[in-house]
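Missing here is one protein chain; the remaining ones are kept as they sit in the complex.
So, subunit A:
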């Protein structure tokens, strides 16, 4: 691990999302136990851990995507800038406009590339006219490093793009609503190494404007893109700290076993 970025320091101390004693239950199954996590602003936070350890579940709690699962119950406190996101007064629709999400499998709408990106701003009423919408679509596609590839075929279906392009389109779609936090659930697991590299580069660029939380199976990826890393195991948050420290000098023996490949 000679990657230079391991040395990158977290350059802000503003806390965006704060979870305290977060518990998640699926029916009677206690999936997440006592998780305390601070997601910093303008920082990439990686969640790593073996399959089924609850990292995706916890990620989906951060923008209440778990609401769609009837048996799922969340306890403890999760706040976005000090406001509890599970307060009964919170409308998940408003919350998700501020906390965007990119999924494991690229899932563009079966609509044109333009409509994919324009959908969020349209339903949230973020633009007053077509020109503004055009500008948002262009800037988001530029930020997602896709503009040069698709600028002359914005009306082509988004599903016709390659896997990597589709995933970047989904990222463009997610940032089009100008979220404060971007959640990414294994965004590169369906991509080849070249597309993965592009997306990782993109994540690093997005860090200047958003707080990014990424779930990944690849420890190399976590080491490459993140500044802070959380290691989950069997529903517990085992260790959480600066990425460099987690990978070079883990405090917990379980973390060390996992990153050295002995458990997982």
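Basically, a residue touches a chain if its C-beta (ideal position, glycine included) is under 8 Å from a C-beta of that chain, and two chains touch if they have at least 3 such contacts; residues count from 1.
Heads up, the rule we're going with is that contacts and distances are computed from a predicted model.
Candidate names were "NADH-ubiquinone oxidoreductase chain L", "Activator of the mannose operon, transcriptional antiterminator", "Phosphate transport system permease protein PstA" or "Monosaccharide ABC transporter membrane protein (CUT2 family)", and the UniProt protein name of the unshown chain is "Phosphate transport system permease protein PstA".
Which of A:123, A:156 or A:234 touches the hidden chain is settled by the complete complex: it is A:123. When the missing chain is restored to the complex, the residue among A:108, A:164 or A:244 that touches it is A:108. Of the candidate positions A:68, A:148 or A:208, contact with the hidden chain is made by A:68. Checked against the hidden chain, the listed residues A:100, A:164 or A:187 yield one contact partner: A:100. The chain not displayed touches subunit A at residues 63, 65, 68, 70, 93-97, 100-103, 105, 107-110, 119-120, 123-124, 159, 170, 173-174, 176-177.
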